[in-house]
Structures are given as C-alpha cells and as structure tokens.
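Here is the structure we will look at.
Left out: one protein chain. Kept in place: all the others.
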Amino acid sequence: MDLERFRERFGDKVKIDKNILTLADKKDLIRVVKFVSKYFDVLYMLIVVHRPPKFELNYIFSRYQDQEIIQIKVEISDKENIASISNVFKSAEWEEREAYDMFGIVFRDHPDLRRILLPEDWPGHPMRKDFVVTEEIKHWTGLDLKF
Amino acid sequence: MGIKETLKGIGYSIGNLKNKPATYLYPDKPLPVQEKSRGMLSLDLEGCIGCELCQKICPADAITMMKIDQNKAHFKANARGEAPAVDFAKCIFCGLCVDICPPNVLHHTHKYDISTNRKDDLFYDPFRLNEVYNEEYKPLNLKSRNEEEKPSEPSTEQGKN
Partner (left out) sequence: MGEIELNIGPVHPATHGVLRLKARVEKDTVLGGDVEIGYLHRAMEKIAEQRLFNSFFPNVDKLEYVSALNWEILYASVLEKALGIDIPPRAKYIRVILAEIQRIMSHLIFIGAFGQDLGNITVFTWALRERELLMDIVEKISGGRLAPMYLRVGGTEYDLPEGFDSMILPVLDRLEEKVNKDYKAVTYENSLFKMRTKGVGVLTRDTVKKYGITGPNMRASGIERDLRRSEPYFVYDSLDFDIPVEDAGDSYARFMVRIREIQESIKILRQAVRALPKGNYINKQPWMFKIPPTEAFVRQECPRGEGAMFLVTDGGMKAYRLKIRSPSFYTVQAMPEIIKGARVADLFTIIASLDPVMGEVDR
C-alpha cells in the first residue's frame, strides 16, 4: 500500500519504512488513527514489547477487501499513560484490557478498564521483564473473592 | 412434521446392528497401538555418552543426570560418568529427547500401563531404565532423521578413542 499520503498529511511527525510507521510523539496517536480509519476496517493485533525502561506498542490494522496491512509503532516510558483508541475501532476494547492486565499500561478514556484474564485482586503484572514470583503469589488461593 | 425424516434416521441406526461391536476388551486384551506410538522410555546404558542434551531440551524438566559408578555400568565411552534418570510423573511423552540423543540410545517402547501405588515409584533411575530395555517390550529402531544414516543397532562400537 502506498504510504505517501501519510507523509504528505503529517510531514515529519512520522517515519516510514516499508509498511511500518513510527510516530515521534505519542500525542499524535489519535489524529493518525482517525486518518487510518478511512482506509482500514479493523484493529487486527496489539503487541506490547517491554524493553526496560520503555514500552513499545505495535498496532496492526487490516481490512476486508484485500490483504493489505499497516503497522504503527509508538514508544512510551514505564510510567506514562496513553490515549485509548476504542472510540475509533471497537475491536480494541478487549486488546487494551489485556495490555493493562499483563503490563500495567493505563489507557485514558477507556470505557471499562479492568483485568480480563487474571482475577481482580491478583498482585502484580506478570509479563513485565522485572516480574518476580513472591511468596504472596505462591500462596494465592482466591478463596476470599466474593462473587 | 418431521416424522418421515426421523424414521429415516432411526432406520440408519438400526442398520448399524449388522456391524460387529466396536468395544475394546481392555484390560483382558491389549489395546491396539500403531508402530510409532510414543510409550514409556528405555535406555541402553552401555552406549550413553553423558552429553546432557536430553536434560537441556526436555520441556517439562523431567530428566536429571545422576552420577553412576563406572565399574557397575560398563560404559564404553563416558567422560563424566553420568546417565539420565526420568521422572515419569512429569514426563509428557513428547519424544524430543529421543530425537536429539546423538548416539541413539534412548528409545520409545509400546508400554502404556506403568501406574503404581506410590508416587515415588515413578522415578526411574538409569539401571531400571536399562531393565526395561532388556525386557520383552523390545524397542523399535525407527529411521533417524537423516536418510543416509543407518538405524543404530543396540551395540555399535562407539567412542573409539
């Protein structure tokens, strides 16, 4: 897919390399994603990679009429939060909930941000590279959760 | 309303009465196994070279290396004096250790009933694995991964240094 229209529209806020777009600043995310939603239908995958002390988020979008995909990369630091794109793409709701559950990233303006795969009172965020199995986790039984 | 199709379906079920029953009379008769089925492991102790590759690749951490007296085991060429011990309470019978073994001394057998009354009996040290190798469940010699290599015989001359 020809990504020249991104370069015309956004200038030097993006860097293009084959079909990967790298954003220089995380504040432009919503504007770029709204421009993407004119050409692509659905969020395919969201991949979070932890390279301490930064997180690298990869958004992959795809569409139904042919097999084109586009990948957008953003870097944020360990302690920041980032805007949520679930108002533009509805399929991003559960993907962002899983990223919060596993890594601890907080998405602003998400309609329902809570844990999805692990129980609600589980301590820690497991997929980070500095996660250590403590005594509290070894003896966690979940018997005091109310249903 | 659905009566005609239901009667046709009943007719197919009644037509099954002419087939012979499909029950396996286990444990009176043995279960049918195929040639490549992955059962219990067996070890040919004399050919083991103690390279520890089976311990590194096991996904379930079921293999540990034990120090063995060289005189009791009659090793042909074993520098460290070690041999693998398998804990069958953890083994998932995946077959990776059999594939990677360089002198081809770990084999799968067809034995599938190894249950005991105590959990500690499931830890097989190398001498017990050797007994399984010498028993009636003879291990198979399947072709190794390279087409050019011949299948290894139980007692080749290895380690000629």
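Which chain is which? They are A and B, in the order written, and residues in each are numbered from 1.
FYI, a contact is a pair of C-beta atoms (placed from the backbone, for glycine too) under 8 Å apart; a residue touches a chain by one contact, two chains touch by 3 or more.
None of the values given here were measured: they were computed from a predicted structure.
In terms of the touch definition stated at the top, the absent chain reaches A, B within the entire complex.
Within the set B:Met66, B:Ala79 or B:Leu96, the residue that contacts the chain not displayed is B:Leu96. The chain omitted from view is touched by exactly one of B:Ile57, B:Ala77 or B:Leu122, namely B:Ile57. One chain is missing from the display, and on chain A it is touched by residues 41-45, 47, 49-50, 58, 60, 64, 66-67, 90-91, 93-94, 116-119, 126-127.
Contact between chain B and the unshown chain involves residues 1-2, 5-6, 8-9, 12-13, 22, 34-38, 53, 56-60, 92-96, 99-100, 108, 142-143, 145-147.
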